[in-house]
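Just one protein chain is left out here, and the rest sit where they should.
A and B label the chains in the order they appear, each numbered from 1.
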Amino acid sequence: MLLQLEEVHAGYGAIEVLKGVSIGVEEGEIVAVLGANGAGKSTMLMTISGINRCRQGRILFDGEAIQNRPPHEIVQRGISQSPEGRRIFPRLSVRENLEMGAFQRGHGNGLGDDVERVFTAFPILKERQSQLGGTLSGGEQQMLAISRALMARPKLLLLDEPSLGLAPMVVTRIFNIIREINRQGTTILLVEQNANMALHVAHRGYVLETGRIVLEDTAANLISNEQVKRSYLGG
Amino acid sequence: MAARRKILFHWSFLIVAALIPLIELVVPGNHHIGDLLRPIFIMAMLGLGLNILTGFTGLLNLGVAAFMAVGAYSYAILTCDIYPFRLGFWSATLITVLVGLTVGLFLGLPTIRLRGDYLAIVTLGFGEIVEDVLKNLDSITKGTQGINPLPSPSLFGYQFRPETYQPWYYLFLGFLALLVLVNRNLQRSRVGRAWISIREDELASSCMGINPMKMKLLAFALGAAQCSLAGALWASYLGSSGEPGNYDFQVSIIALCMVIVGGMGNIGGVLLGALVITGFNSIVLETLTNFLKAHQIINSSNVFTAPGNWKYMLYGLALVLMMRFRPEGLLPSKQLKAELHPQEPHPPPPS
Partner (left out) sequence: MSGSEIFLQQLIIGLSNGMIIALIALGYTMVYGIIELINFAHGDLFMLGCFAGLTLIGLLGLDQAVAGTSGTWIGLILLLLIVPIFCGGLNWLVDRLAYRHLRESTKLAPLVSAIGVSFIFMNIGLLWGGIPMKVFGFGRAAAAPKAFPELVSNANLLGQSAVEFTGKDVMVFVVTLPLMALLTWFVRRTRAGKAMRAVAQDRLAAQLMGIPVDRVIGQTFLIGGGLAGVASVVFAVYNNTIYFQMGYRAGIDAFTAAVLGGIGSLPGAVLGGLVIGLARAFCDQYLETRWTNVLVFAVLILVLVFRPSGLFGSRAKEKV
(Lines give C-alpha, C1' and ligand atoms only; values in the text may rest on other atoms or scores of the structure.)
Protein backbone atom coordinates (compact mmCIF):
# COMPACT_ATOMS: atom_id res chain seq x y z
CA MET A 1 0.00 0.00 0.00
CA LEU A 2 1.26 3.44 -0.87
CA LEU A 3 -1.36 5.25 1.22
CA GLN A 4 -3.49 3.83 3.96
CA LEU A 5 -6.06 5.57 6.13
CA GLU A 6 -6.97 3.65 9.27
CA GLU A 7 -10.09 4.71 11.16
CA VAL A 8 -9.41 8.41 10.57
CA HIS A 9 -11.50 10.93 12.50
CA ALA A 10 -11.44 14.61 11.66
CA GLY A 11 -13.70 17.62 11.85
CA TYR A 12 -14.22 21.26 12.72
CA GLY A 13 -14.92 22.35 16.27
CA ALA A 14 -17.61 20.18 17.75
CA ILE A 15 -18.63 18.81 14.36
CA GLU A 16 -17.09 15.52 13.39
CA VAL A 17 -16.90 15.17 9.62
CA LEU A 18 -14.88 11.98 9.22
CA LYS A 19 -16.12 9.28 11.56
CA GLY A 20 -13.53 6.59 11.14
CA VAL A 21 -12.59 6.43 7.47
CA SER A 22 -10.38 3.60 6.25
CA ILE A 23 -9.17 3.46 2.66
CA GLY A 24 -6.09 2.22 0.85
CA VAL A 25 -4.35 3.24 -2.37
CA GLU A 26 -1.93 0.88 -4.13
CA GLU A 27 1.04 2.21 -6.03
CA GLY A 28 0.13 2.94 -9.64
CA GLU A 29 -3.63 3.07 -9.07
CA ILE A 30 -6.25 5.68 -9.69
CA VAL A 31 -8.67 5.51 -6.79
CA ALA A 32 -11.88 7.52 -6.85
CA VAL A 33 -13.81 8.56 -3.76
CA LEU A 34 -17.44 9.35 -4.52
CA GLY A 35 -19.88 11.10 -2.30
CA ALA A 36 -22.44 13.84 -2.08
CA ASN A 37 -21.76 17.37 -1.01
CA GLY A 38 -20.76 17.43 2.64
CA ALA A 39 -19.91 13.75 2.82
CA GLY A 40 -16.39 14.67 3.93
CA LYS A 41 -14.42 14.14 0.72
CA SER A 42 -12.48 17.41 0.84
CA THR A 43 -11.97 17.04 4.57
CA MET A 44 -10.41 13.68 3.91
CA LEU A 45 -7.94 15.11 1.40
CA MET A 46 -7.15 18.07 3.66
CA THR A 47 -6.49 15.68 6.53
CA ILE A 48 -4.10 13.67 4.37
CA SER A 49 -2.35 16.90 3.36
CA GLY A 50 -1.94 17.88 7.00
CA ILE A 51 -4.22 20.90 6.88
CA ASN A 52 -6.93 19.41 9.08
CA ARG A 53 -6.04 17.70 12.31
CA CYS A 54 -6.44 13.95 12.35
CA ARG A 55 -8.10 13.48 15.71
CA GLN A 56 -7.95 9.75 15.85
CA GLY A 57 -6.64 6.95 13.68
CA ARG A 58 -3.57 6.74 11.48
CA ILE A 59 -2.50 7.79 8.01
CA LEU A 60 0.31 5.67 6.60
CA PHE A 61 2.32 6.70 3.57
CA ASP A 62 5.01 4.32 2.35
CA GLY A 63 4.49 2.50 5.63
CA GLU A 64 5.21 5.55 7.79
CA ALA A 65 2.67 7.39 9.92
CA ILE A 66 2.22 10.90 8.53
CA GLN A 67 -0.93 12.07 10.30
CA ASN A 68 -0.64 15.57 11.77
CA ARG A 69 2.73 16.24 10.19
CA PRO A 70 3.03 19.83 8.89
CA PRO A 71 1.73 20.27 5.34
CA HIS A 72 5.10 21.14 3.85
CA GLU A 73 6.60 17.95 5.20
CA ILE A 74 3.83 15.94 3.59
CA VAL A 75 4.53 17.55 0.23
CA GLN A 76 8.20 16.76 0.77
CA ARG A 77 7.37 13.12 1.40
CA GLY A 78 5.63 12.93 -1.96
CA ILE A 79 1.95 13.84 -1.63
CA SER A 80 0.71 16.94 -3.38
CA GLN A 81 -2.80 18.19 -3.90
CA SER A 82 -4.73 20.12 -6.48
CA PRO A 83 -7.45 21.57 -4.25
CA GLU A 84 -11.12 22.13 -4.85
CA GLY A 85 -11.76 25.37 -6.68
CA ARG A 86 -8.21 25.19 -8.09
CA ARG A 87 -6.90 27.98 -5.88
CA ILE A 88 -4.46 29.38 -8.41
CA PHE A 89 -2.42 32.27 -7.00
CA PRO A 90 -4.34 35.00 -8.82
CA ARG A 91 -1.61 37.63 -8.93
CA LEU A 92 1.32 35.35 -9.63
CA SER A 93 2.18 34.62 -13.25
CA VAL A 94 1.49 31.19 -14.70
CA ARG A 95 5.19 30.39 -14.57
CA GLU A 96 5.46 31.60 -10.96
CA ASN A 97 2.47 29.46 -10.03
CA LEU A 98 4.34 26.45 -11.41
CA GLU A 99 7.49 27.43 -9.54
CA MET A 100 5.52 27.54 -6.30
CA GLY A 101 4.42 23.97 -6.94
CA ALA A 102 8.08 22.97 -6.87
CA PHE A 103 8.79 24.99 -3.72
CA GLN A 104 9.89 22.05 -1.61
CA ARG A 105 12.45 20.95 -4.18
CA GLY A 106 14.18 24.30 -4.31
CA HIS A 107 15.45 26.13 -7.37
CA GLY A 108 17.61 24.19 -9.77
CA ASN A 109 16.89 20.49 -9.37
CA GLY A 110 15.51 20.30 -12.87
CA LEU A 111 12.90 22.97 -12.23
CA GLY A 112 13.36 24.42 -15.71
CA ASP A 113 12.98 20.99 -17.30
CA ASP A 114 9.79 20.32 -15.42
CA VAL A 115 8.35 23.67 -16.46
CA GLU A 116 9.25 22.85 -20.07
CA ARG A 117 7.59 19.47 -19.76
CA VAL A 118 4.39 21.13 -18.54
CA PHE A 119 4.57 23.60 -21.41
CA THR A 120 5.00 20.76 -23.92
CA ALA A 121 1.97 18.98 -22.49
CA PHE A 122 -0.09 22.19 -22.28
CA PRO A 123 0.97 24.63 -25.01
CA ILE A 124 -1.73 27.02 -23.86
CA LEU A 125 0.07 27.46 -20.54
CA LYS A 126 3.30 28.22 -22.36
CA GLU A 127 1.49 30.84 -24.39
CA ARG A 128 0.22 32.43 -21.18
CA GLN A 129 3.28 31.86 -19.02
CA SER A 130 3.75 35.51 -18.05
CA GLN A 131 0.03 36.22 -17.68
CA LEU A 132 -1.38 36.43 -14.14
CA GLY A 133 -2.99 33.23 -12.91
CA GLY A 134 -6.26 35.01 -12.15
CA THR A 135 -6.77 35.92 -15.81
CA LEU A 136 -6.94 32.32 -17.08
CA SER A 137 -10.18 30.59 -18.00
CA GLY A 138 -11.56 27.86 -15.74
CA GLY A 139 -10.22 25.01 -17.85
CA GLU A 140 -6.83 26.63 -18.15
CA GLN A 141 -6.76 27.18 -14.41
CA GLN A 142 -7.55 23.53 -13.82
CA MET A 143 -4.69 22.48 -16.10
CA LEU A 144 -2.45 24.89 -14.24
CA ALA A 145 -3.61 23.59 -10.86
CA ILE A 146 -2.88 19.98 -11.80
CA SER A 147 0.45 20.90 -13.39
CA ARG A 148 1.36 22.94 -10.35
CA ALA A 149 0.71 19.98 -8.08
CA LEU A 150 2.78 17.77 -10.40
CA MET A 151 5.71 20.18 -10.13
CA ALA A 152 6.38 18.70 -6.69
CA ARG A 153 7.09 15.38 -8.47
CA PRO A 154 4.68 13.59 -6.15
CA LYS A 155 4.38 9.84 -5.73
CA LEU A 156 0.73 10.42 -4.91
CA LEU A 157 -1.41 13.14 -6.44
CA LEU A 158 -4.61 14.20 -4.66
CA LEU A 159 -7.24 15.72 -6.94
CA ASP A 160 -10.25 17.46 -5.44
CA GLU A 161 -13.17 17.93 -7.83
CA PRO A 162 -11.10 18.58 -10.96
CA SER A 163 -14.26 18.81 -13.08
CA LEU A 164 -16.02 21.40 -10.94
CA GLY A 165 -17.46 24.29 -12.91
CA LEU A 166 -16.01 23.20 -16.24
CA ALA A 167 -17.77 22.73 -19.58
CA PRO A 168 -18.38 19.07 -20.53
CA MET A 169 -15.80 19.13 -23.30
CA VAL A 170 -13.18 20.52 -20.98
CA VAL A 171 -14.09 17.89 -18.39
CA THR A 172 -13.35 15.12 -20.88
CA ARG A 173 -10.01 16.72 -21.64
CA ILE A 174 -9.12 17.01 -17.95
CA PHE A 175 -9.91 13.34 -17.36
CA ASN A 176 -7.76 12.35 -20.32
CA ILE A 177 -4.96 14.32 -18.72
CA ILE A 178 -5.51 12.52 -15.42
CA ARG A 179 -5.30 9.13 -17.15
CA GLU A 180 -2.13 10.20 -18.92
CA ILE A 181 -0.49 11.37 -15.70
CA ASN A 182 -1.26 8.02 -14.13
CA ARG A 183 0.13 6.16 -17.13
CA GLN A 184 3.42 7.98 -16.62
CA GLY A 185 3.68 6.54 -13.12
CA THR A 186 1.90 8.83 -10.65
CA THR A 187 -0.60 7.29 -8.26
CA ILE A 188 -3.82 9.31 -8.01
CA LEU A 189 -6.48 9.67 -5.36
CA LEU A 190 -9.43 11.42 -6.93
CA VAL A 191 -12.41 12.94 -5.21
CA GLU A 192 -15.38 13.70 -7.43
CA GLN A 193 -19.06 14.45 -7.56
CA ASN A 194 -19.01 13.60 -11.24
CA ALA A 195 -19.11 9.89 -10.47
CA ASN A 196 -19.54 8.79 -14.05
CA MET A 197 -16.31 10.40 -15.23
CA ALA A 198 -14.41 9.43 -12.11
CA LEU A 199 -15.34 5.75 -12.35
CA HIS A 200 -14.37 5.66 -16.00
CA VAL A 201 -10.77 6.64 -15.30
CA ALA A 202 -10.39 4.97 -11.90
CA HIS A 203 -9.34 1.42 -11.12
CA ARG A 204 -11.11 1.23 -7.82
CA GLY A 205 -13.53 3.36 -5.90
CA TYR A 206 -15.00 4.11 -2.47
CA VAL A 207 -18.32 5.64 -1.60
CA LEU A 208 -18.24 8.09 1.32
CA GLU A 209 -21.51 8.94 3.07
CA THR A 210 -21.70 11.34 6.02
CA GLY A 211 -18.19 10.61 7.14
CA ARG A 212 -18.16 6.85 6.69
CA ILE A 213 -17.08 4.54 3.87
CA VAL A 214 -20.20 2.60 2.88
CA LEU A 215 -18.99 0.84 -0.23
CA GLU A 216 -15.69 -0.27 -1.73
CA ASP A 217 -15.15 -2.08 -5.04
CA THR A 218 -13.51 -2.01 -8.43
CA ALA A 219 -14.59 0.82 -10.63
CA ALA A 220 -16.29 -1.55 -13.07
CA ASN A 221 -18.36 -3.12 -10.31
CA LEU A 222 -19.31 0.22 -8.88
CA ILE A 223 -20.57 1.46 -12.22
CA SER A 224 -22.98 -1.44 -12.36
CA ASN A 225 -23.89 -1.30 -8.67
CA GLU A 226 -27.58 -0.47 -8.31
CA GLN A 227 -27.11 1.70 -5.25
CA VAL A 228 -24.32 3.71 -6.87
CA LYS A 229 -26.36 4.06 -10.02
CA ARG A 230 -29.29 5.43 -8.07
CA SER A 231 -27.38 7.82 -5.90
CA TYR A 232 -24.49 9.02 -7.99
CA LEU A 233 -24.92 8.14 -11.63
CA GLY A 234 -28.30 9.69 -12.05
CA GLY A 235 -29.83 6.37 -13.11
CA MET B 1 -32.57 28.81 41.95
CA ALA B 2 -29.20 29.61 40.40
CA ALA B 3 -30.49 32.99 39.27
CA ARG B 4 -31.65 33.84 42.76
CA ARG B 5 -28.30 32.89 44.22
CA LYS B 6 -26.63 35.13 41.63
CA ILE B 7 -28.80 38.07 42.58
CA LEU B 8 -27.98 37.51 46.25
CA PHE B 9 -24.32 37.40 45.33
CA HIS B 10 -24.58 40.73 43.52
CA TRP B 11 -26.43 42.38 46.38
CA SER B 12 -23.84 41.21 48.84
CA PHE B 13 -21.17 42.83 46.69
CA LEU B 14 -23.06 46.09 46.70
CA ILE B 15 -23.54 45.94 50.44
CA VAL B 16 -19.86 45.25 51.08
CA ALA B 17 -18.92 48.13 48.80
CA ALA B 18 -21.39 50.39 50.59
CA LEU B 19 -19.99 49.44 53.98
CA ILE B 20 -16.34 50.21 53.25
CA PRO B 21 -16.43 53.97 54.06
CA LEU B 22 -18.46 53.30 57.20
CA ILE B 23 -15.99 50.74 58.43
CA GLU B 24 -13.21 53.20 57.81
CA LEU B 25 -15.08 55.77 59.87
CA VAL B 26 -15.51 53.39 62.76
CA VAL B 27 -12.18 51.60 62.77
CA PRO B 28 -9.48 54.02 63.86
CA GLY B 29 -6.37 54.53 61.78
CA ASN B 30 -5.39 56.35 58.62
CA HIS B 31 -6.65 54.20 55.82
CA HIS B 32 -8.21 55.24 52.59
CA ILE B 33 -9.35 52.20 50.65
CA GLY B 34 -12.63 53.89 49.90
CA ASP B 35 -10.78 56.91 48.63
CA LEU B 36 -8.76 54.71 46.32
CA LEU B 37 -11.85 52.87 45.11
CA ARG B 38 -13.39 55.98 43.54
CA PRO B 39 -11.23 56.04 40.42
CA ILE B 40 -11.98 52.36 40.07
CA PHE B 41 -15.70 53.14 39.98
CA ILE B 42 -15.12 55.72 37.27
CA MET B 43 -12.94 53.41 35.24
CA ALA B 44 -15.49 50.64 35.67
CA MET B 45 -18.12 52.91 34.10
CA LEU B 46 -15.75 53.58 31.22
CA GLY B 47 -15.17 49.86 30.94
CA LEU B 48 -18.91 49.17 30.87
CA GLY B 49 -19.30 51.67 28.04
CA LEU B 50 -16.53 50.00 26.09
CA ASN B 51 -18.02 46.62 26.90
CA ILE B 52 -21.19 47.49 25.00
CA LEU B 53 -19.10 48.12 21.92
CA THR B 54 -16.32 45.57 22.18
CA GLY B 55 -17.78 43.00 24.52
CA PHE B 56 -21.36 42.73 23.34
CA THR B 57 -21.19 43.87 19.74
CA GLY B 58 -17.60 42.92 18.89
CA LEU B 59 -16.56 46.37 17.68
CA LEU B 60 -13.02 47.07 18.81
CA ASN B 61 -12.85 50.68 19.94
CA LEU B 62 -9.44 52.19 20.68
CA GLY B 63 -10.69 55.67 21.50
CA VAL B 64 -13.12 55.49 24.40
CA ALA B 65 -11.02 57.99 26.34
CA ALA B 66 -12.22 60.54 23.79
CA PHE B 67 -15.84 59.87 24.78
CA MET B 68 -14.80 60.36 28.38
CA ALA B 69 -13.08 63.62 27.43
CA VAL B 70 -16.22 64.77 25.64
CA GLY B 71 -18.15 64.06 28.82
CA ALA B 72 -15.70 65.81 31.12
CA TYR B 73 -15.40 68.89 28.92
CA SER B 74 -19.07 69.30 28.21
CA TYR B 75 -19.85 68.92 31.91
CA ALA B 76 -17.15 71.51 32.64
CA ILE B 77 -18.49 73.94 30.06
CA LEU B 78 -22.03 73.50 31.35
CA THR B 79 -21.14 74.13 34.98
CA CYS B 80 -18.09 76.42 35.08
CA ASP B 81 -18.65 80.07 36.01
CA ILE B 82 -16.74 81.40 33.03
CA TYR B 83 -19.37 80.10 30.62
CA PRO B 84 -22.92 81.36 30.42
CA PHE B 85 -24.71 78.04 31.20
CA ARG B 86 -23.91 77.53 34.90
CA LEU B 87 -26.12 74.49 35.21
CA GLY B 88 -26.53 72.33 38.27
CA PHE B 89 -25.25 68.79 38.61
CA TRP B 90 -28.30 66.87 37.40
CA SER B 91 -29.11 68.93 34.33
CA ALA B 92 -25.44 69.21 33.34
CA THR B 93 -24.98 65.46 33.71
CA LEU B 94 -28.10 64.71 31.73
CA ILE B 95 -27.09 67.02 28.90
CA THR B 96 -23.59 65.57 28.93
CA VAL B 97 -24.99 62.08 28.47
CA LEU B 98 -27.02 63.35 25.53
CA VAL B 99 -23.93 65.00 24.07
CA GLY B 100 -22.06 61.71 24.43
CA LEU B 101 -24.91 59.91 22.71
CA THR B 102 -24.77 62.36 19.82
CA VAL B 103 -21.01 62.13 19.49
CA GLY B 104 -21.28 58.35 19.44
CA LEU B 105 -23.85 58.55 16.64
CA PHE B 106 -21.72 61.08 14.81
CA LEU B 107 -18.67 58.82 14.91
CA GLY B 108 -20.65 55.67 14.31
CA LEU B 109 -22.62 56.78 11.26
CA PRO B 110 -19.78 56.87 8.72
CA THR B 111 -17.67 54.15 10.30
CA ILE B 112 -19.81 51.19 11.31
CA ARG B 113 -19.63 49.72 7.84
CA LEU B 114 -15.87 49.35 8.11
CA ARG B 115 -14.15 46.04 8.79
CA GLY B 116 -13.18 45.39 12.39
CA ASP B 117 -9.52 46.35 12.28
CA TYR B 118 -10.14 49.46 10.19
CA LEU B 119 -12.85 50.54 12.59
CA ALA B 120 -10.39 50.13 15.45
CA ILE B 121 -7.91 52.43 13.75
CA VAL B 122 -10.60 55.01 12.94
CA THR B 123 -11.66 55.13 16.59
CA LEU B 124 -8.02 55.54 17.57
CA GLY B 125 -7.68 58.42 15.13
CA PHE B 126 -10.85 59.95 16.50
CA GLY B 127 -9.41 59.77 20.00
CA GLU B 128 -6.24 61.52 18.92
CA ILE B 129 -8.14 64.22 17.05
CA VAL B 130 -10.31 64.93 20.09
CA GLU B 131 -7.24 65.18 22.30
CA ASP B 132 -5.46 67.55 19.90
CA VAL B 133 -8.53 69.67 19.28
CA LEU B 134 -9.06 70.09 23.02
CA LYS B 135 -5.42 71.09 23.31
CA ASN B 136 -5.47 73.51 20.38
CA LEU B 137 -8.84 75.24 20.74
CA ASP B 138 -7.60 77.03 23.80
CA SER B 139 -10.07 79.88 23.53
CA ILE B 140 -12.83 77.44 24.46
CA THR B 141 -11.08 74.59 26.24
CA LYS B 142 -8.28 76.54 27.98
CA GLY B 143 -5.72 74.32 26.26
CA THR B 144 -3.51 72.27 28.55
CA GLN B 145 -4.88 74.07 31.62
CA GLY B 146 -8.24 72.43 31.43
CA ILE B 147 -11.46 74.15 32.45
CA ASN B 148 -11.59 74.93 36.16
CA PRO B 149 -12.62 75.45 38.83
CA LEU B 150 -15.96 73.68 38.67
CA PRO B 151 -18.40 74.12 41.52
CA SER B 152 -18.84 71.04 43.69
CA PRO B 153 -22.36 69.69 43.27
CA SER B 154 -25.04 70.17 45.83
CA LEU B 155 -27.43 67.23 45.85
CA PHE B 156 -30.60 66.81 47.85
CA GLY B 157 -29.56 69.81 49.92
CA TYR B 158 -26.14 68.40 50.68
CA GLN B 159 -23.10 70.41 49.59
CA PHE B 160 -20.27 68.16 48.33
CA ARG B 161 -16.75 69.10 49.32
CA PRO B 162 -13.55 67.87 47.65
CA GLU B 163 -11.94 66.98 50.98
CA THR B 164 -14.59 64.56 52.26
CA TYR B 165 -14.61 61.54 50.08
CA GLN B 166 -17.58 59.56 51.45
CA PRO B 167 -20.36 61.44 49.64
CA TRP B 168 -18.49 61.13 46.34
CA TYR B 169 -17.96 57.49 47.04
CA TYR B 170 -21.69 56.87 47.41
CA LEU B 171 -22.51 59.05 44.44
CA PHE B 172 -20.17 57.06 42.20
CA LEU B 173 -21.22 53.74 43.67
CA GLY B 174 -24.83 54.66 43.04
CA PHE B 175 -24.17 55.58 39.44
CA LEU B 176 -22.12 52.44 38.92
CA ALA B 177 -24.89 50.28 40.37
CA LEU B 178 -27.36 52.04 38.11
CA LEU B 179 -25.17 51.42 35.05
CA VAL B 180 -24.75 47.78 35.97
CA LEU B 181 -28.50 47.47 36.19
CA VAL B 182 -29.03 49.25 32.89
CA ASN B 183 -26.40 47.14 31.15
CA ARG B 184 -27.78 43.92 32.56
CA ASN B 185 -31.22 44.76 31.32
CA LEU B 186 -29.82 45.86 27.97
CA GLN B 187 -27.94 42.60 27.65
CA ARG B 188 -31.07 40.59 28.29
CA SER B 189 -33.25 42.71 26.05
CA ARG B 190 -33.91 42.19 22.38
CA VAL B 191 -31.23 44.79 21.63
CA GLY B 192 -28.59 43.02 23.70
CA ARG B 193 -29.32 39.70 22.05
CA ALA B 194 -29.11 41.38 18.66
CA TRP B 195 -25.71 42.84 19.59
CA ILE B 196 -24.39 39.47 20.63
CA SER B 197 -25.69 37.80 17.51
CA ILE B 198 -23.93 40.45 15.42
CA ARG B 199 -20.72 39.72 17.23
CA GLU B 200 -21.11 36.01 16.63
CA ASP B 201 -22.12 36.21 12.99
CA GLU B 202 -23.14 39.44 11.35
CA LEU B 203 -24.34 37.86 8.14
CA ALA B 204 -26.51 35.30 9.87
CA SER B 205 -28.00 37.89 12.19
CA SER B 206 -28.94 40.13 9.29
CA CYS B 207 -30.64 37.14 7.69
CA MET B 208 -32.72 36.75 10.83
CA GLY B 209 -34.15 40.20 10.42
CA ILE B 210 -31.74 42.14 12.60
CA ASN B 211 -30.54 45.37 11.08
CA PRO B 212 -26.83 45.24 11.99
CA MET B 213 -26.16 48.85 11.05
CA LYS B 214 -28.92 50.14 13.29
CA MET B 215 -27.85 47.93 16.15
CA LYS B 216 -24.19 48.84 15.84
CA LEU B 217 -25.11 52.50 15.76
CA LEU B 218 -27.14 52.03 18.90
CA ALA B 219 -24.16 50.34 20.54
CA PHE B 220 -21.99 53.28 19.55
CA ALA B 221 -24.43 55.80 20.94
CA LEU B 222 -25.08 53.99 24.22
CA GLY B 223 -21.44 53.08 24.74
CA ALA B 224 -20.35 56.66 24.13
CA ALA B 225 -23.07 57.97 26.43
CA GLN B 226 -21.85 55.78 29.28
CA CYS B 227 -18.24 56.78 28.74
CA SER B 228 -19.16 60.45 28.76
CA LEU B 229 -21.13 59.94 31.96
CA ALA B 230 -17.93 58.57 33.49
CA GLY B 231 -16.18 61.70 32.24
CA ALA B 232 -18.79 64.03 33.70
CA LEU B 233 -18.62 62.40 37.13
CA TRP B 234 -14.86 62.49 37.07
CA ALA B 235 -14.86 66.20 36.17
CA SER B 236 -17.34 66.98 38.93
CA TYR B 237 -15.06 65.30 41.44
CA LEU B 238 -11.83 66.81 40.11
CA GLY B 239 -13.44 70.24 40.01
CA SER B 240 -11.88 70.51 36.58
CA SER B 241 -12.28 69.14 33.11
CA GLY B 242 -8.79 67.73 33.51
CA GLU B 243 -6.26 68.40 30.80
CA PRO B 244 -6.52 66.84 27.33
CA GLY B 245 -3.56 64.57 28.09
CA ASN B 246 -5.64 62.89 30.80
CA TYR B 247 -7.73 61.31 28.04
CA ASP B 248 -5.03 59.99 25.79
CA PHE B 249 -4.63 56.71 23.97
CA GLN B 250 -3.21 55.02 27.04
CA VAL B 251 -6.46 55.53 28.94
CA SER B 252 -8.35 53.92 26.10
CA ILE B 253 -6.01 50.97 26.20
CA ILE B 254 -6.30 50.65 29.96
CA ALA B 255 -10.07 50.47 29.48
CA LEU B 256 -9.53 47.82 26.84
CA CYS B 257 -7.28 45.92 29.24
CA MET B 258 -10.06 45.95 31.83
CA VAL B 259 -12.61 44.55 29.43
CA ILE B 260 -10.28 41.91 28.06
CA VAL B 261 -8.72 40.81 31.33
CA GLY B 262 -12.08 40.74 33.05
CA GLY B 263 -14.00 39.02 30.32
CA MET B 264 -15.46 40.56 27.20
CA GLY B 265 -19.21 40.76 27.17
CA ASN B 266 -19.61 39.94 30.84
CA ILE B 267 -20.59 42.78 33.15
CA GLY B 268 -19.19 41.11 36.25
CA GLY B 269 -16.01 40.45 34.33
CA VAL B 270 -15.65 44.12 33.41
CA LEU B 271 -16.08 45.12 37.05
CA LEU B 272 -13.45 42.61 38.06
CA GLY B 273 -11.19 43.88 35.27
CA ALA B 274 -11.60 47.45 36.50
CA LEU B 275 -10.75 46.36 40.00
CA VAL B 276 -7.71 44.38 38.93
CA ILE B 277 -6.27 46.82 36.40
CA THR B 278 -7.07 50.18 37.99
CA GLY B 279 -6.60 48.77 41.45
CA PHE B 280 -3.25 47.48 40.42
CA ASN B 281 -2.32 50.95 39.23
CA SER B 282 -3.68 53.07 42.05
CA ILE B 283 -3.36 50.70 44.98
CA VAL B 284 -0.75 48.01 44.44
CA LEU B 285 1.80 50.08 42.55
CA GLU B 286 1.37 53.07 44.81
CA THR B 287 1.59 51.07 48.01
CA LEU B 288 4.59 49.19 46.72
CA THR B 289 6.33 52.41 45.72
CA ASN B 290 5.65 54.03 49.06
CA PHE B 291 6.79 50.95 50.89
CA LEU B 292 10.01 50.71 48.92
CA LYS B 293 10.68 54.41 49.36
CA ALA B 294 9.98 54.32 53.07
CA HIS B 295 12.46 51.51 53.53
CA GLN B 296 14.95 53.22 51.24
CA ILE B 297 15.14 50.25 48.94
CA ILE B 298 14.78 52.57 45.99
CA ASN B 299 15.72 56.13 45.31
CA SER B 300 14.08 58.32 42.77
CA SER B 301 17.14 58.50 40.52
CA ASN B 302 17.04 54.82 39.57
CA VAL B 303 14.47 54.24 36.89
CA PHE B 304 14.53 50.45 37.13
CA THR B 305 13.50 50.05 40.73
CA ALA B 306 10.44 52.31 40.62
CA PRO B 307 7.44 49.99 40.20
CA GLY B 308 5.54 52.69 38.30
CA ASN B 309 8.07 52.48 35.51
CA TRP B 310 7.01 48.91 34.79
CA LYS B 311 3.33 49.72 34.56
CA TYR B 312 2.91 49.68 30.79
CA MET B 313 5.01 46.57 30.49
CA LEU B 314 2.55 44.82 32.79
CA TYR B 315 -0.49 46.14 30.91
CA GLY B 316 1.10 45.02 27.67
CA LEU B 317 1.92 41.61 29.05
CA ALA B 318 -1.63 41.31 30.34
CA LEU B 319 -3.01 41.86 26.83
CA VAL B 320 -0.53 39.53 25.14
CA LEU B 321 -0.86 36.74 27.67
CA MET B 322 -4.64 36.98 27.85
CA MET B 323 -4.89 36.72 24.07
CA ARG B 324 -2.55 33.78 24.07
CA PHE B 325 -3.85 31.75 26.97
CA ARG B 326 -7.26 33.02 28.05
CA PRO B 327 -8.86 35.22 25.39
CA GLU B 328 -12.24 34.90 27.07
CA GLY B 329 -10.96 36.74 30.17
CA LEU B 330 -10.95 35.87 33.86
CA LEU B 331 -14.73 35.85 34.12
CA PRO B 332 -15.83 34.83 30.65
CA SER B 333 -19.25 35.17 29.15
CA LYS B 334 -20.43 31.71 28.22
CA GLN B 335 -21.00 32.34 24.53
CA LEU B 336 -17.63 33.95 23.98
CA LYS B 337 -15.83 31.11 25.64
CA ALA B 338 -17.38 28.63 23.27
CA GLU B 339 -16.52 30.88 20.35
CA LEU B 340 -12.89 31.31 21.29
CA HIS B 341 -12.16 27.68 21.94
CA PRO B 342 -13.29 25.91 18.82
CA GLN B 343 -10.93 22.98 19.35
CA GLU B 344 -13.10 21.00 21.70
CA PRO B 345 -11.98 17.57 22.69
CA HIS B 346 -13.43 15.34 20.02
CA PRO B 347 -16.76 13.67 20.63
CA PRO B 348 -16.77 10.06 21.74
CA PRO B 349 -16.12 7.63 18.91
CA PRO B 350 -19.23 6.18 17.30
CA SER B 351 -20.18 2.84 18.71
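Going forward, contacts are C-beta pairs under 8 Å (C-beta built on N, C-alpha and C of every residue); 3 or more make two chains touch, one makes a residue touch a chain.
Bear in mind that the values here come from a model prediction, so they are computed numbers and not experimental data.
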Q: With the full complex in mind, choose from A:36, A:92 or A:219 the residue touching the hidden chain.
A: A:92
Q. Can you list where chain B touches the absent chain?
A. 58, 60, 62, 110-111, 114-118, 120-122, 124-126, 128-129, 132-133, 135-136, 249, 253, 256, 260, 301-304, 309-313, 315-320, 323-324, 327, 339-340, 342
**Q.** Residue ranges of chain A at the interface with the undisplayed chain
**A.** 49-51, 70-72, 74-76, 80-81, 83, 87-92, 96, 99-101, 103-104, 106-107, 148-149, 152
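Just so it is clear, only the chains that are shown with their structure count from here on.
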Q | Distance from chain B to chain A - Cα centre to Cα centre, in angstrom | A | 53
